[in-house]
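Note that one protein chain of the assembly has been removed; the remaining protein chains are unaltered in position.
Chain lettering (A and B) follows the sequence in which the chains are written, and residue indices restart at 1 in each chain.
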Amino acid sequence: MNKNKLFSVLVPLVSVLLAFLIGCVIMAVLKANPATALGALWKGAFGTKRNVGTTLARSTPLIFTSLCACFAYRCGVFNLGGEGQFLMGSIACCYVATQSGITGLPGIVLCLAAGALAGGLWAAVPGLLKIYRGQNEMIISIMLNYVATLFMGVVYTNWLREGSVPQTMSVPNEVKLTRLFGLRCTSAFIIAVVIGLLIYYFLFYTSMGFQLRAVGLNMTASEFNGFSVKKYILFSFLFSGVIAGIGGSAELLGTQFRLINGFGAGYGFDGVAMALIAQLHPLAAILVAIFFAALRVGSTTMQAATGVPTSVSEIIQALVIVFTVAGLALVKLPEFKAFLERLFPARKEA
Amino acid sequence: MEEILRMEHITKKFGEFYANKDINLDVQKGEVHTLLGENGAGKSTLMNILFGLYQPTDGQIYLHGKRVAIDSPATAVKLGIGMVHQHFMLVEAMTVFENIILGDRNTRGIFIDKDARRKEILELSARYGLDVELDKPITDIAVGAQQRVEILKALYRGAELLVLDEPTAALTDMEVEGLFRIMKKLTGEGKSIIFISHKMREVLHISDRITILRAGETVKTLNRGETTGEELANLMIGRELAPSHYEKVSESREPVIALSQVDYHKQSKHNGLNGVTLRVGRGEILGIAGVDGNGQSQLAQLVTGVIAPEGGTVDLKGSKVATFSPNGFISENVSHIPEDRNKMGLVGNMSVMENIVLKETDDPQFSDAKGWHLKKRAIRAYAEKMQQKYDIRCQSVLQEARNLSGGNQQKVILARELENEPDLLVAVHPTRGLDIGATRFVHDTMIAARDKGCGVLLISADFDEILEMSDRIVVMFEGAVMGEYSGINPPIDQISLAMAGK
Partner (left out) sequence: MDMSFVTNLLLASVRMATPLIFVSLAELYSQRAGLTNIGLEGLATIGSLVGFMVSLLTKSPLLGVLAGMMAGILVNMIFAYATITLCAEQIVYGMAINIFAPALAAFIYRIYFGSGSELVQVKLMSTLANAMGITPGNFFTKLLLDQTFMVYLAYALVVFTAVYFNRTKSGLNYKAVGEYPKAAATLGIDVIKTKYLASVICGALAGIGGAYITTCYTTTYVDGNIAGRGFIALAAVIFGRWSAGGVLLACLFFGFFDALQIRLQVASFGLPYQFFQMIPYVATVVVLALIGMKKAGPKSCGKPYRKEER
């Protein structure tokens, strides 16, 4: 049995349990019955076919941003700019969708491509500054998040504003993504999962992905062994931006249809959190994103049924990340390993 | 004679492994007492116990005849024990003055009383001949001066007993002489010194008594006058020291790599190259001798394409190298055993298997469709074959490389670098920190590569290794080549002089 793998699954699970435990205490303090509340939460997220569709729809942008974070971190760069890249993608997509007049499948492809390009370019800024100026990619990418948010503000309050409400016009029906089985969930979810699978294949089954991971784990050794470290860093930034950019476009074409205040807000950091909980595994990231989406969708039902405010579910989500990261560090400590050995004396020496 | 320190029956276990077993040591006032032993003989563990960094599993320590418990470095300092670690404990961003007064508890007040402290330090430094420039940052002074700062630091804290852990490893002969003068002065003033080394010449020169450790146990304590270098070496290794048993080659061959007047950061004495001209022929080992930090790292990085020269030319297999990149050199079949295996050689968080095929995942042997599909089964089978062939001891090839011992890590690198029969092998300190068995394995493998026609550039600070392995020897000092000598009956005296820049 591989202990490391066991722990990498066990730690997040225990963290989720602990977070729910604290969540239940909070519910009890708020004079709600935790069992009823959790039941409502479950029902809201997965109770009906319709709710499952809603949960998957909510998970879609989260999958994109967490894959974005995963991909960059695998190469050792902390792209905290997922949100900005997501927004720039959606802005470019919005322009193509509303201004180009191209519709149908070519229109959709063009919209997504524009979003991918914009996301990638926005990510190239911190990538290039890191490579050529040795600059801290975290601060730069976060600053660019604020710039992107404000820029989107310009777009929906000015340039593409429709009527008196500060929002853009809606994208035409012809480029909206198709709903799956008549649910709220659209083909965007399929795109997200396919991208996740592709990333998984790339990272673990191709030579380039292998080298990219090596760069992420030890840049000096990678350089000595002939890998072009700078190219990989730039590539990982660009591609993680592309993923976020497609995510922004898909969210626009599949769910929101127009840019408006609060579009995409918080998705970037959510993505980082999920990537960390998933320990940078792209397939795990998809599952974690669905779990987080379920908490969010279910919490609305919970609030309606038991009066427990939705922010309780936000606290649970935040606690999961706090516990997971701490737990993963804990199980690596020599003291913890020694403790385990005392607890379960080794059956056979390896 | 008055006894300063007595360590009795010291035992230290790490898990099931005895790092120290029933060690006895006593130090008299005013003597230089040498601890002699190979890597892993238990010298450092014993000294870390004395300095309170480790707690002994068993045994007692007496200072001035009184039993003491040393639970932390702070206690050791209070008891008058000072230690100069092999890797200096100096804060580079701070000045000499700041380093000396750091952690000071003897003076009152919140603020640093610069004038008073400076006066004290200058008095000390004059008394023991430890001249240092107080206001220079540590980064701006030479290694020898940094060592003087360390000694001053210990004396400033009232050390009566000084432990010097391999203090000569990074020094030139001149600097070593200076250090020995200081040591004489210190013992003359009644201080005692524990000197750790494995350089026979120095040990015989400076010690009053010598205690030999082997495999964690005390072998013997001898007076200097009553022993010879040969006896010490035999006691240290535990058997007769076999002379070099490798056949040397002498005839000149077509060069694999030739450097002509190569410059890199010329002004830097310790990290540059100045007009270096040398060549490595097919089927020979060229040994680069020299004290660490005289441009060897830069030379190694240059002939593996990591850095590019600022002047001069490099010819690789007969054609001039235009662009320098590790990848370019690798595709010209140049292999590299880098100086820091954990930092430069291995991806520690990847498995032994992944590290073995690190450079070759694009190869059709390991992937289809130009690298777009890895053949996982073929990779694993190959890695297991290499595990057998290079005697890599690990639980499985899936074990993370960072969990292997140094010797086995080096074997992983050998398997990667030597299996595809390179034209040039650049090996930097290939046996540093390895035990005798692993060292022998690495040496045998390198000789075998040479005999297959590979040119080997061996860079090592271990003079004995250079003498044993090299067919030709080049000495480097402050980035320049000081001379070239035959590896057959090499003129040892001339070479040591050249290493000191003469």
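One rule holds for everything that comes next: a residue touches a chain if its C-beta (ideal position, glycine included) is under 8 Å from a C-beta of that chain, and two chains touch if they have at least 3 such contacts.
In this text, all values refer to a predicted model and were calculated from it rather than measured experimentally.
Enquirer: Please provide the labels of all shown chains that the missing chain touches.
Expert: So, taking every chain into account, the missing one touches A, B.
Enquirer: Using the touch definition up top, pick the residue from A:Leu183, A:Met208 or A:Leu328 that touches the left-out chain.
Expert: Checking the options A:Leu183, A:Met208 or A:Leu328, the one contacting the hidden chain is A:Leu328.
Enquirer: Per the definition of touch given earlier, which of A:Ile140, A:Val175, A:Ala214 or A:Leu238 contacts the omitted chain?
Expert: A:Ile140
Enquirer: Hey, which of A:Ser100, A:Thr157 or A:Thr300 is the one touching the hidden chain?
Expert: Going through A:Ser100, A:Thr157 or A:Thr300 one by one, A:Thr157 is the residue touching the chain not shown.
Enquirer: Across the whole complex, list the residues on chain A that are touched by the chain not included here.
Expert: Residue positions of chain A that touch the missing chain: 30, 78, 80, 125, 129, 133-136, 138-140, 142-144, 146-147, 150-151, 153-154, 157-158, 269-270, 272-273, 276, 309, 311-312, 314-315, 317-319, 321-322, 325-326, 328-330, 332-334.
Enquirer: Residues of chain B in contact with the chain that isn't shown?
Expert: Residue positions of chain B that touch the missing chain: 14, 19, 51, 53-54, 72-74, 77, 83, 85, 89-94, 98, 101-105, 107, 109-112.
Just so we're on the same page, only the chains that are shown with their structure count from here on.
Enquirer: Spell out the residues on chain A that touch chain B in their complex, using ranges where they run on.
Expert: 204-208, 210-211, 213-214, 217-218, 220-228, 350
Enquirer: For chain B, which residues count as touching chain A in their complex?
Expert: Its residues touching chain A are 304, 306, 325-327, 329-331, 336, 338, 343-350, 354, 358-359, 361-362, 366-367, 371-374, 376, 395.
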